[in-house]
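Omission of a single protein chain aside, the complex is shown with its protein chains in their original locations.
Naming follows writing order (A and B), and every chain is counted from residue 1.
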Amino acid sequence: MKDPRTRMASMILLSCASFAGPKAAIASMAWIIVFSERRLKIPSPWAFLGLFIMVSIISIISLGIGGISYFIRMTSLILIAVWAYSEIRPGEILDTLVWFPGGKTGFELGLIAETAMSEIRRIPRDFRMTRTAISFKGKKLSLKEYIPVLGNILIITLRRADEQGKMLAVRGYIHGGTHASKFDTDKKDIIGLFFAFATILFALANLVTYL
Amino acid sequence: MIKFDHMIYREIQVPELNIPEGLCSVFGPNGSGKSTLLRLIAGIDQPDEGTILINGNSPRNTECGYLSEFPDRNIVFERVADEISSPLKFRHLDCNETEEKVRGIIQEIGITGLYDKNVTRLSGGEKILVALATAISIKPGLLVIDEADSHLDSQTASGVFEIIRRLEIPHVVFCTQDMNRVEEIADFAVYMENGRVAESGEPSSVFETLGETCFSPGNTES
Partner (left out) sequence: MKIECSEIRFSRDGFNLRADAEFCEGLHVITGRIGSGKSTLASILAGTEKPDTGIVIKEGISSEILSMQFPEYHLTHMNLDPEIRSWGVDAETVLGIAGLICPEEKDPMTLSRGELKRLHLACLLQKKYDLMILDEPFSSLDCIWKRKFKDMMNEIDEGVRIIFTHEKRVLPEYTNLWTISDGLLLRVE
């Protein structure tokens, strides 16, 4: 999908559908297989694995009281999050939020979201860089060194945020701004959005039947 | 005129310094306080004591463009076009006018090929050129450049300073380790040592005082 508006709308619809029930969650996962570029990348494989293990443990503990349903729904939500992260490109959130809700609020939200996303994207790069630096020092990154290394990265990120605040002030940022959003929409966007709607309707229908 | 009056910030002390309009070069050994002085002039940091005034205004009330010595610290937006246009967007300039200006600047600096690129994936030198384009997009009254030429090849660096000259920005304060560049283009020079301004004035007179040290052009080569 090229258009971030249809992608974000689909993400919200699929997340709601996945949360509503396991059948809709399966339909959402099928949607991702069909409409995503299938080049899933995750900010941190370890964090992803940890999250997946946590979900699995909770599911096993709750077997018999909806554990399987929980597992399917959570897996779908994680998959949607990974897909959304993988396909988002720099500047798209600003484009979308300036389009809707627009105005000063849209620009402010877009600016915050863009800088936050930029930092999230930098964390794996910082981590890779640190690992390279450690390996050239003739050492291996052992498990017990992970916490201080991640702590360092967190401190660097906070400092960068402070520096970025100063850069914004030097560039004359006070409140809001002007921005011309540009979107590229193709057939796949429309079809994908249509099926995301279909998935949420399917979820609602299931919910109504259940009630 | 950039006027320092009994200015103290951490280990930096400048009791009196008057920088006239034009290109001013700040140079000296590593750790002498050049970058801190530049950050103070740009209004990024504020003096603990005393004042710095730029044509009678505080640095924070002056339209300023700033290039950090750490290229990654210049980046706010990842898309080159968003990054360069950000000072214009923050000033609520019309979108069409912004785009026109950005296209003009990138053409002037010779980075048209970078327009759609991601800043974080550029080379160190390219990041500096994007930061320069961002800094000059508002035609600032003050441009502060912290050792940008150390990341550029001499041809590109010369081109960049040529553009800066052409822009006729009232105050340009730049830090460099290239003494030949100071001699060639600076109108005023400030030599720093241990957090103090050791010499200041016209480049030729400052170099005369520095004599046979490597901080004098011609002695740079071994």
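As a convention for this text, contacts are C-beta pairs under 8 Å (C-beta built on N, C-alpha and C of every residue); 3 or more make two chains touch, one makes a residue touch a chain.
If you're wondering where the values come from, they're calculated on a predicted model, not measured in any experiment.
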- Task: Going by the touch rule at the top, give the shown chains the omitted chain contacts.
- Result: A, B
- Query: Which residue from A:26, A:123 or A:149 sits in contact with the chain not drawn here?
  - Reply: A:149
- Task: Return the single residue from A:134, A:169 or A:204 that touches the missing chain.
- Result: A:134
- Task: Check each of B:43, B:59, B:87 or B:125 against the chain that is not shown and name the one that touches it.
- Result: B:125
- Which chain A residues touch the hidden chain? 129-130, 132-134, 136-139, 149, 152, 155-156, 159
- Where chain B meets the chain that is not shown, the residues are 28-31, 34-35, 69-72, 113, 117, 121-126, 128-129, 147, 150-156, 177, 179, 214-215, 219-222
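As a convention for this text, only the chains that are shown with their structure count from here on.
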- chain B-touching residues of chain A, taken from the complex the two chains share: 90-91, 94, 107, 114-115, 118, 121-122, 125, 160, 163-164, 166-174, 176-180
- Task: Under the touch definition given earlier, write down the residues of chain B that touch chain A in their complex.
- Result: 42-44, 60, 63-66, 68, 73-79, 82, 86-96, 98-99, 118, 120, 134, 138
